[in-house]
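I have a structure I would like to understand better, so I am pasting it below and will then ask my questions one at a time.
Left out: one protein chain. Kept in place: all the others.
Note that the chains are named A and B in the order they appear, and that numbering of residues resets to 1 at the start of each chain.
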Amino acid sequence: MMLRKVIAVFLLVALILAGCGDQENQGNSSTKPGEVQKGGNVSIPIVGDPIFNPWHPNAYAESNIVNRVLFQGLTKPGLDNSPTANLAKEWSTSDDGLVWTFLLKEGVKWHDGEEFDAEDVAFTFNDLVLNEALGSNGASNYKTLDKVVVVDPYTVEFHLTSPFAALPSYLAFNSEILPAHKFEGVEDPWDYIEFNKENPVGTGPFKFDKYVSGQSLTLKKNDEFHNGAPNLDSVTFKILPDLNTQIAQALSNELDIFVLEDKSSLKRIEQASNLDLVTADITRYFWIAVDQENPKFQDVKVRQAMLHAIDRETIIDTVINGYGTVANAAITPDQKQYFKDDLKTYGFDPEKAKELLKEAGWEDSDGDGILDKDGEKFSFTFDIALQGDMEQIAVLVQQYLKDVGFDVKLNTLEWNAMIQKNIIERDFDMMLNWWSYPSDPDVLAQYHSSNAGKGNNIPGYKNEELDELLEKGQSTSDPDERKVIYDEIQDHMAENLPYIYLWYPQELSVRNSRLSGLPDLHFGGTLHYINEWSVTK
Amino acid sequence: MLQFLIKRLGQSLVLILIVTVITFFLMNLAPGGPASMMRMDATEAEREAIAERLGLNDPVTVRYGKWLGNAVQGDFGPSLSSGEQVIDRIVDRFPYTLQLAAWTVLFSVVIGVVLGIISARNRNTWKDYTINFGSVIGLSVPSFWMAIMLILLFSVQFQLLPSSGTGDDAGFMDRFKSMIMPVIILSTSTLPTIVRFTRSSMLEVASQNYVRTARAKGVKERTVIYSHALRNALIPVISIIGVLIPRLLSGTVIVESVFGWPGMGRLIVEAAQSRDYNLVMGVTVIATILVVFSNFVVDIIYSKVDPRVKNLA
Partner (left out) sequence: MSELTQVGTIKEPRQETRIGTFIRKLAKNKIAFISLIFLVLVHLGVFIGQFIWTVSPEAVDPANALASWSATHPLGTDDLGRDVLSRLMYGGQITLLVGFFSMVCTVLVGGLVGATAGYFGGWIDVVLMRFTEAMMSIPNFFLALVALTVLGKSPVMVIIVIAFTSWMEIARVVYGETLKWKESEFVEASNSMGSNPLRTLFKHVIPQIIPTIIIASTLGIAWAILTESAISYLGLGIQPPTATWGNMLQNAQQYIWTAPILGVLPGLSITLVVLAYNFLGDGLRDLLDPKHHNK
């Protein structure tokens, strides 16, 4: 009896206390126009524990977000998405295109007070990136880099083995510079926990404050930041792997900005008065790759027929709520200088698809609904990794292909298993995925015949004409010349479909309306300008 | 007593060893490798370099031997996904799981015993049926579904409770609020069992002679319940707690995922998915030790409390 009374009182008190808790205030006031509010904190979700070292083999996804704020690269994406000065003031190329000279900004300080200079650049590239045994994240982007030479404390030279016009763009892409003095005497930079997990030292607008594994990371403002002290006092990265939790927190003003990968909760967010939805173009395209070594897929008409069979518009509308445009080549619309928008396109036309297939010799001669040729049926397996929207997209694609007579079997895999099978072993008939790359049209890595099999040319497409064009595009620095070359490349891609292009997704980000000062870029790009962000109370 | 202890210790060690062997070989059967090798754009050269660095090119048995050699010295090696020492990562996360587990056990035992007594004393009345019905429902609802429903209700709709995190930075009140939903959900797997066990235990004890004797002697009803019946009825309940602990650990995997609670349960899922061999091994070993240890403690308490067993030990 007594016991019961005690319990009842305990529960009652607990309930009351829970109800009396402090509630988050809704952000509603605004600042006077022209006045930038100083102070405050911005909260950003990440899905896992970050590693404070952009070159560490495990530093991708969530780490990229954090490292962009902690560290700085030689260049950064400008407001038009082409590379602009950052730690490097200006740069120039030698006539043969093999030596790039970068003049570095002076007076930049590391978070621990030391001066930034050429030694840091040399260390980052010579000791980390170019050291093959380390397997640095993104090292393959610098295949043509031979070494970095220190000319004087504020001048470095990048010595290349062959011309690399995209160098400045790549330097803006997850290629931040690390402090040489912190790594002195360190044997294995990837095991250097003191830096990578505990006390990173960078040149970014915010420096390390507090980190609790699995929970959150707090960075506080760096008053000595080379582009001026940031407006915000601090930035908090909350570790939230669950999307619904992110949305719940955004709705209750506990998160300020994040990218919405999954469009299923869109309507709810649209209803929220404290949240804005912002779309941006990004350098990403979704594609289907068919095994180009497989004779079935080698006839271009077959690939073209596939595209006619798939109703890309409907998939875009259904799965990603219309936030995407049909793609016909690898250069994305955000690369305004190079994107060609009058390419050959393949509208949804199942009849045309069947016609093309007939021309290629494939017809349903026995009425079983499946295409056949010389007694062979057009059957194959379609591998996808269960990640994000992939399953939904794949099921729809499968249906469309089946409708014109392909016998498609869907094989869903876990991400790691997919990488092992499709990428490492190159064992697939058809697969679906996407490429994300720095804002430069140089896509040689994914299309050159030398990269089939072991490199990033996943479908294994080999074409001399395309190879030549790609090589030319990579070595020419003159933008006008490059435009001509890449126009030709895009035409070739649209006609011959080395990859079967699906669409260019638009990035959709959720932002709390109290945020201001963000440039008109995709989320990743705005992070380079986080020193200009501010929040209204 | 000492002999018993030593025997148990030996058995436990063999057990842990077997678990490590099974886990190690199982992990290495998995397609793919550690996540660092598994990026879309990693070239073959990069993958080779990483495999070499992590010692993945040695045969499995050799790698197990190396691991074991280090493990017995307390060195579980670096986490393959971050380079931090596995033991540090576990130590970081472990207290959070312990927190949840401790509060859940406390909550379940206190409420469970009370409800069980009520149930037993009012058997076959509406009180009994309601409690039983509630118990069965608790056991039947999928925990993550209930979790999401609760979050929708209490976090989004009423904004009463935080939907995730531990509220560490804020005061005691925030930390307490953060634990309410996770503990409730975890309790759905332990509370009903304790209720039923207490109930049936009480019923059984009540029919025993010594209780009837006490009653016949005119002892007050309340004393009969609390001094005589309850004490003896609780003995089997203690033993059931031991059984519930592994179930509790399993529950934390899901609860920690939904509520963003940085505990060990979530760690193992992350580790398995990113093929972080060292971390998986470390967490499995620690979890096994935990369970073995708690069973051990429960057995000791049991032997001290139950006079029948006390005399044997």
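Assume contacts are C-beta pairs under 8 Å (C-beta built on N, C-alpha and C of every residue); 3 or more make two chains touch, one makes a residue touch a chain.
Keep in mind that this is a model prediction, so the values were computed, not measured.
S.K.: Among B:Leu98, B:Ile148 or B:Met173, single out the residue that touches the unshown chain.
M.R.: Checking the options B:Leu98, B:Ile148 or B:Met173, the one contacting the hidden chain is B:Ile148.
S.K.: Of the residues A:Glu114, A:Asp262 or A:Glu488, I need the one that contacts the missing chain.
M.R.: Checking each option in A:Glu114, A:Asp262 or A:Glu488, the one touching the absent chain turns out to be A:Asp262.
S.K.: Kindly state which of the options B:Ala120, B:Leu161 or B:Val195 is in contact with the chain not pictured.
M.R.: Only one listed residue reaches the unshown chain, and that is B:Ala120.
S.K.: What chain A residues would touch the chain not displayed?
M.R.: 243-244, 247, 262, 264-269, 314-315, 317-319, 386, 391-392, 395-396, 399, 410, 412, 414
S.K.: At which residues does chain B meet the chain that is not included here?
M.R.: Output for chain B: 11, 15, 18-19, 22-23, 26-27, 29-30, 120-124, 132, 136-137, 139-145, 148, 152, 200, 202-204, 206-207, 211-212, 215, 221, 225, 229, 243, 246, 249-250, 253-254, 257, 268-269, 272-273, 280, 283-284, 287-288, 290-292, 295.
Throughout what follows, only the chains that are shown with their structure count from here on.
S.K.: List the centre-to-centre spacing of chain A and chain B in whole Å, with centres computed as mean CA coordinates.
M.R.: About 38 Å separates the centre of chain A from that of chain B.
S.K.: Please name which positions on chain A make contact with chain B in the complex.
M.R.: Listed in rising order, the residues of chain A that touch chain B are 1, 3-4, 7, 14, 17-19, 21-24, 48-49, 51, 56-58, 60, 132-137, 139-140, 190-193, 196-197, 212-216, 238-242, 244-245, 248-249, 251-252, 414-417, 419-421, 423-424, 433, 435, 445, 454-456.
S.K.: For chain B, which residues are in contact with chain A within the complex?
M.R.: Against chain A, chain B makes touches at 30-33, 35-50, 52-53, 78, 80-85, 89, 92-93, 96, 110-111, 114, 118, 148, 151, 155-156, 159-161, 163-166, 168, 173-174, 176-177, 180, 222, 257-260, 262-263, 266-267, 270, 273-275.
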